[in-house]
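Other chains dropped; remaining ones untouched in position.
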Amino acid sequence: MDMHEAKRVEIIIEKIMENRLTDLLIEAGVKGFSVLPVSGGSGRSGHWSREGQISRAQGMSAVVCLVKPDRLDKTLDAIFPMLDRHIGVVSVTDTKVMRAELF
Amino acid sequence: MEQLFSLAQQNLLSPIILFFALGFSAAIAKSDLNFPEAIAKGMSLYLLFAIGFKGGASLSGYGIDAQLILSLLSGVILSACLPFLAFVLLRIMTKMSAIDAAAVAAHYGSISIVTFVAASSILEIQGITFDGYMVAVAATMEAPAIISALWLISRKSKESKGLDSELMREILLNGSIVLLIGSFFIGLLTGKEGLSEIAPFISAPFKGVLCLFLLDMGLVAGRGLVNAKGAVSARAVLFGIVMPLAGATAGLICAMIIGLSLGSTVLMMVLSASASYIAVPAAMRVAVPEANPAIYLTLSLGVTFPFNLTVGIPLYVTIASAVIGA
């Protein structure tokens, strides 16, 4: 199997900011991303759980974005201003993908 | 005074309040009772759909009159002005930062639709009628408070992005408003006939769904209090009780000026007294992420909502009855 270097960017952010974040990603030129629901968590701002929440202000999403290594910096630069003001965490992991042309 | 006690007692022993209390205690006792997010959302869609439609249908056949328009206008004005009152009270009563105070203030200018529904249930049991268009007034009161608060914040903070057009659209077209107003107009258009077609879905089971919904609200409010331990000072809690009283007074004055009926006056008081916990928190997270959500959610959902539900509503009914006469 032919595998190619890529970066897996995982951004955990407030659900309410999800659309704004993915707009930034698209502007930054990423070719795709996937959003996974997050059902609970903990951080400096305390513990929360999605069950029983009625406020759409609460809750987080995980946005997973596979990008070519040379596109990484542009991607991170694009999202940094939002992440700086809003709660959330970002991790970047080295990974390998099939079909490099997709990323 | 007697009326107040009997009303309060009757209210405290109504199933909807008891289910709220059940949820609240279960949460405090750390029971794992909970409602799936989708079910909670589904119930809230149902309530908006039902009250919007019933409000519109009850209005169909009547023309648009001055009182209706004045009521909508009062709603906008109350919602836009109450945040300033709340802000001043907060700065006097508590040590909250200006940003946090403004964010809290936005919540108290806006409204809680479930408090409105609970109040109309209680009015129905008392046999006090109210105007169907009060639902539309409720809808107009959701958004103006947010704009006032963002203006307050923009004065204090350079950093704030404030109100971009994207956020403005989100606020004005937020799901609750669209469903409430949309159902209202469909009810208005289809009238009694439309209502009779779907009444077995939106009228008969309404009270039961409201009980379940308040059970969930109790769970959420209780868990919020448990998690937020320490985020809110005793003075802030006091504000959470004083502010609804101040809001209700403002609502009463407006209602008297317009000359609303007893039932509609009570609802105007309830709307002014209640605090948002859905639309406004969302807008604040977007526009003022620096403000601490634990503060405004705890006050609105953990303090003011239960206060209005248990003590506030019977009090407003009593006061309005005394002032306006039945």
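Going by the order they are written in, the chains are A and B; count residues from 1 in each one.
Just so it is clear, a residue touches a chain if its C-beta (ideal position, glycine included) is under 8 Å from a C-beta of that chain, and two chains touch if they have at least 3 such contacts.
The structure displayed is predicted, hence computed values, not measured ones.
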Practice item. Could you write the composition of the whole complex as a label formula, given that just one representative of each chain kind is shown? Key: A x3, B x3
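Note that only the chains that are shown with their structure count from here on.
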Check your understanding: What whole-number Å value describes the gap between the mean CA coordinates of subunit A and subunit B?
Key -> 34
**Study point:** Of subunit A, residues touching subunit B in the complex
**Key:** 14, 16-17, 20, 45-58, 85-87
Exercise for review: Provide the residue numbers of subunit B that touch subunit A in the complex, in ascending order.
Suggested key: 34-37, 40-41, 44, 159, 166, 216-217, 219-220, 223, 227-228, 277-278, 281-282, 284-286, 289-290, 292-294, 297, 301
